[in-house]
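One structure is given below, represented as structure tokens, and several questions about it will come after.
Of the protein chains in this complex, one is absent; all others appear in place.
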Amino acid sequence: MDAIAQLSLAAIDVVLALALVGLAAGALSVRSLFTGVVLFVGLGLLLALAWVRLDAPDLALAEAGIGAGLAGALLLAAARRLAGPVHRERIGDDEEA
Amino acid sequence: MSAVLAYGLAGAALITIGLYALIVRRHLLRKILAMNVVGNGVFLVLVALAKRSAVPDPVPHAMVLTGIVVAVSATALALALAVRVRDATGQATLDERRGTAAEAGRGRDVPG
Partner (left out) sequence: MPLLVRFLAAALSLAVGGLVAWAVLGLPESAGLREAVTAQMDRSGVSHPVTAVLLNFRGYDTLLEVAVLLLALIAAWSLRLAPPGRSPERPGLVLRELVRLLVPVLIVLAGYLLWLGAHAPGGAFQAGALLAGAGVLLALVEVRPLGATPPFALRLLAAAGVLVFLAVALLAMWGGRLLEYPPEWAGLLILAIESAATISIGLALAYLFRGDEPTTHREGGERT
């Protein structure tokens, strides 16, 4: 593999790893629960990309389908039910922490 | 920096962030998200370590695949329990200052 391809792949790895950490920190610290869940689903999708980079295609399929898709659906459905009473007006205004 | 190193360290970072949020955050949904983040961090470390050889080791892959399904099962049950807690007590946080969330909740009596 020539040097440019290797360098770009290494760059992708570093950026992806940083993005994973950033998304995780964001999902757990934003004020709105809904935004947190959305960031978590994003984390799941990027994680599927990480599995591809780590030569784990079975895991990529399963993560995209179960980890991001199903878990995302479950979390969104529950976030709607667990949100504070103001959720009827704006789904972003949830209880803090 | 090799892929193994980058993702392994990212996994360790996810474990750190998730564990802190699991302890510190009060809302139940936030705690469930934190538990999932810790799980994803563990999976990252396992799969990164499986890539130390050029052709990856399939055993950690199988373990992580099992782990993903078990994590989603646990999350589903945890969410059902959280919704039940919310229906029963009117709040979805673990709050030492009782009565604060009850005012913000549905106005039911919060026991204790």
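A and B are the chain letters, set down in written order, and residue numbers restart from 1 in every chain.
We take it that a residue touches a chain if its C-beta (ideal position, glycine included) is under 8 Å from a C-beta of that chain, and two chains touch if they have at least 3 such contacts.
Source: prediction; values computed, not measured.
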{"item": "Chain not shown, touching residues in subunit A", "value": "57-58, 60-62, 65-66, 69-70, 73-74, 77, 80-81"}
{"item": "Residues of subunit B in contact with the chain not shown", "value": "4-5, 8-9, 11-13, 15-17, 19-20, 23-24, 26, 41, 45, 48-50, 52-53, 55-63, 65-66, 68-70, 72-74, 76-77, 80-81, 83-84, 87"}
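Quick note on the criterion: only the chains that are shown with their structure count from here on.
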{"item": "Subunit A-subunit B separation of Cα centroids, rounded to whole Å", "value": "12"}
{"item": "Subunit A residues within the subunit B interface of the complex", "value": "9-10, 13-14, 16-18, 20-21, 24-25, 27-29, 33, 36-37, 40, 43-44, 47, 50-51, 53-56, 58-59, 62-63, 66-67, 70-71, 74-75, 77-79, 81-82, 84-85, 95-97"}
{"item": "Contact footprint of subunit A on subunit B as seen in their complex", "value": "1, 3, 6-7, 9-10, 13-14, 17-18, 21, 25-30, 32-34, 36-37, 40-41, 43-44, 47-48, 50-51, 55-56, 61, 64-65, 68-69, 71-72, 75-76, 79, 82-83, 86, 92-93, 101, 104-106"}
